[in-house]
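All protein chains but one are shown at their positions in the complex.
So, chain A:
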Amino acid sequence: MKVLVPVKRVIDYNVKVRVKADGSGVDLANVKMSMNPFDEIAVEEAIRLKEAGKADEIVVVSIGVKQAQETLRTALAMGADRAILVVAADDVHQDIEPLAVAKILAKVVEEEQPGLVLAGKQAIDNDMNATGQMLSALLGWSQATFASKIDIEGDHALVTREVDGGLQTIKVKMPAVVTVDLRLNEPRYASLPNIMKAKKKPLDEKTAADYGVDLTPRLEVVKTDEPPARAAGIIVGSVDELVEKLKEAGAV
């Protein structure tokens, strides 16, 4: 089985995000970018499936600016077999909306014919949580979102999902789109020999035009604001005082 893993290049989770002066978005100029952490979990899961003999090829795909090839190289160094870069933006600030991404991915799926698409549940930049679901709708495939455990059994997958109040296990027919949650696994760091090998793995470069997908945004960003600054706290002298203050604040 071939597994396709879409990976997105996003602002690194350690970077303190700053809003651009004109409020049009987040400043990404000269900021450290990394693979979306949920996508890293998806790559790791695909590698584990391969190590368990349940997958035989892992293809990673990224859609965005040309520099997203760095993200793909990281996935190759982790253990993916080959990569497809779809250049769809010149400027790192130009966001591609989930629907356009899903449409491109649907075309990639058509070409690659994977048995499974493993995707992050959302990207940490815009937190849309939509691409995987849209892709499954476009393909007419089953979907399982927020996976914390995945078992492939023949032509079905058993997926444990984190839902409010507990865990839910569903059985979906393959091929399927599965989006992964935080607790599915802890992604490995690429070992040095694999980093050195990654540069020899194939990386195909395409453009959005190759897939004939319209990238025109459907959404308009009206304004981007910094989160409100946290108000200063107070130091209380005793547990009694703490309880009193909490009562005053209506917290207990």
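Note that in this section contacts are C-beta pairs under 8 Å (C-beta built on N, C-alpha and C of every residue); 3 or more make two chains touch, one makes a residue touch a chain; residues count from 1.
In the analysis below, contacts and distances are computed from a predicted model.
Missing from the rendering is one chain, named in UniProt as "Acyl-CoA dehydrogenase" (options: "Biotin carboxyl carrier protein of acetyl-CoA carboxylase", "Cytochrome c", "Phosphate transport system permease protein PstA" or "Acyl-CoA dehydrogenase").
Residue A:Ala77 is the one among A:Val7, A:Leu49 or A:Ala77 that touches the chain missing from this view. Contact with the chain not shown here comes from a single listed residue; of A:Ala137, A:Val163 or A:Met196, that residue is A:Met196. For chain A, the residues touching the chain absent from view are 34, 70, 73-74, 77, 189-196, 198-199.
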